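Note that one protein chain is taken out, while the other chains of the complex remain in position.
Chain naming follows the written order as A and B, and within any one chain the residues start at number 1.
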Amino acid sequence: MFYPDHHEEYSEVLSSLGTFMEKELLPISPSIDTGEVKMAGPRKALLKQGMCQIAFPEKYGGLGLPFSVYAAAIEMLGTAEASTCLSVEIHNAVAEGLNRFATDDQKRTYLPSLLSGDSLASFTLTEPASGSDAGTMATSAEKKGGEYSISGSKMFITNAGEADLYLVFAKTKKGPSCFVVEAPNPGLSFGEDLKKLGMRGSRTSEVIFSDCRVPETNLVGEEGKGADYAKEILHSARIIVAALNVGISQLAYEKSLAYARQRKAFGKAISEFQLTREKIADMKTEIDAARLLYLYASRIKETGGDYSSEASQAKVFSTEMSLRVCDSAIQIHGGYGYTTDELHRHWRDARLLTIGEGTSEVLRMLIARRELARSQ
Amino acid sequence: MTVKIWAVSESPSVANEVASVAAAIAGGAGGGYVVVGLDDSGPLLAGDEKLVVRANTLLSASPEAASDALAVAAKEANPDVILVGSTRDGKEIASRLAVKLGRPCSSEVFGVALGTGALRGKRNVFAGKFIAEVSMTLPCVVALKVGTSPTLPASAALAKERMVGVAAPKTKMVERREKQKGTVDLRGAKLIVSAGRGIKKKEDLTLISDLAAALGGAVGCSRPLSADMGWLPEEHHIGLTGVTVHPDLYLAVGISGQLQHVAGVKDSKVIAAVNTDKSAPMFEASDYGVVGDLYAVLPAMLREIKARRH
Partner (left out) sequence: MKIAVCVKHAVDETELKVDSGGNPQLKGASTKMSTFDKNAVEEALRLKAAHQGEVVVVTIGTPEAKKTMKEALAMGADRGMLVSADPLAMDTRRTSELLVAALRRGGPYDMILCSEGSSDMYSGLVPPMLGELLDLPYVGYARKIDVSGQLAKIERALEDSVEVVEAPLPLVVSVVSEINEPRYPTLIQIMQAGKKPMEDLTPEALLPGATPPVPLVREMKAQAMARKRVLYEGLPEETAKKLVDALAAEGVLPR
């Protein structure tokens, strides 16, 4: 919407991805939720299509398109297959982190295969005892000869056990730092796939580091700057999470429309009743508002401005909205809503994101701090 | 104004239908109809006249040679309407004749009728969502949709022969593998139980075949099961590019009901569907539908059918 001169080009890209998602992912999405179908194959096919090339520089295999095009693609993927979307956006966030903070050599080494989908990444920050307060992380990285030895454990890590590359945040003498750890590594092991309420197709577990050795050259950026890098990566990822939840909500909403039209009560379709219409109106309004918020934050990011507040606003609003919309969807579907996995999974999938990648509580603090600072 | 009609018997299986249509429209036109056969493929059907066109090469092996030979004979006899069945080879013959004779041509046509100086008919368009009127000025060539008309008896009356010289065809058929007889021909089936992507594994097709067997019917499928997954041979594929069927009962199991599939079953007397997805288009195209899991519904149906028999 912001690029009238490139409208045709960007539409072609999105429409082609959309067709792929609709034909190859949407039909198997319920089976990915139940575990009957494993995500790995479809995810790789999607990455090979170019899902994670959109906003990256051409010299590493990217398409050099604006960030908002990627965000719009994520919304479509959130609709088509939410678990895969979560997995892919985490992977992409790591690639973005490397693109911003790694050396040219490191980028040449790692980015091409991440962008082509030949390898999968995992963002490894959260710990059993430290989430939002990342500064208190316990995982440490000690310099030993020409290597770092990483010890500690991370928790609730998406793509853990499946990824080829882990972007790990561990404390050195100078403070939290950022490392690339490639799998397999003798000092790297994983916990059991955690049983989650939703996003069940995506593997989430503990990541355990026992004297996990990586060369010095695997340090990304400067020692002690890891927390800053993590923050920057997360600001961007929050726009994407907002888009993901808009996608989930959109599907729940469309199913509700279709159901309301054909379900009859008291001799007429329930879509005729005022209270159903109120729900429909509110669902649509909130979805559209959330969409505009993530696109707005994208635009500020594209123009190089400080978008941390807008990204957080988009995430808080979209994730909380998605719970309202998915809950309304269950309500509209009545008994079938409560008893049909394919329907209630939208709420179950959406439920993660007021928690992950920055809780709503912490992000509200960020927004207020930012806005108070701006208004001085 | 008499109108002379040719009914070309390119394919034995549809020759009867083509001749029936010719007989029907010739009835009002006064010019009579000629049943035209290729080579000497057996007794032709009842016709005002019968003509066998033969050449120095086997015409039934080459639609190109058949078109060449028919064109020579047609230039002499000048039929106003040439009818042929809209089979794959039939359409080739029709389009080649149209070019050779400089006539308008249409395919997949049914419901033909003669008007003044023109032949009118109907055909399905947009995967059967719409019916279109077709109008061709005479003389014309028409490929008739098969499976839509009643049949005529064969006749022992003698046929005139026309021996024609044609150039060697540009292509050579080196092998023909007939599809095994005894395997299903859904075109004549009165009851079909059909499987779609709702079937998760090839082994689960027994649910379909058991129900079909209990009902004395045949097994069909939507395109993905034959073309993509190879679970059933191509003869079972029902749809726009597969077989068109018109059974008394068509039961679509786990089939979403894409237009291209529905195009092949529209003429069924009763259509029923089983699908977990309430919004599946197949329900729109059905008389009766069960929203449910086929893995539970089909065994329940089988039990119910067996119970009714006792």
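Methods note: contacts are C-beta pairs under 8 Å (C-beta built on N, C-alpha and C of every residue); 3 or more make two chains touch, one makes a residue touch a chain.
Because the structure is a prediction, the values reported are computed rather than measured.
Although it is left out of the displayed model, the omitted chain contacts the following shown chains in the full complex: A, B. Summary of contacts with the chain left out: across B:A24, B:L58 or B:L191, the touching residue is B:L191. Chain A residues in contact with the hidden partner, per the touch definition given at the top, are 9, 12-13, 16-17, 19-20, 48-51, 53-54, 63. Considering the complete assembly, chain B touches the hidden chain via residues 11, 13, 63-64, 87-89, 91-92, 94-96, 98-100, 104-108, 123-136, 143, 170-179, 191, 215-216, 223, 226-228, 234, 240-241, 248-249, 258-260, 266, 269-272, 274, 278, 283-293, 296-298, 300-301, 303-305, 308.
The rule is short, and it goes like this: only the chains that are shown with their structure count from here on.
The mean-CA centres of chain A and chain B are about 52 angstrom from one another, to the nearest whole unit.
On chain B, the positions that touch chain A within their shared complex are 197, 278-279.
Interface residues of chain A facing chain B in the complex, by the touch rule stated above, are 27, 258-259, 262.
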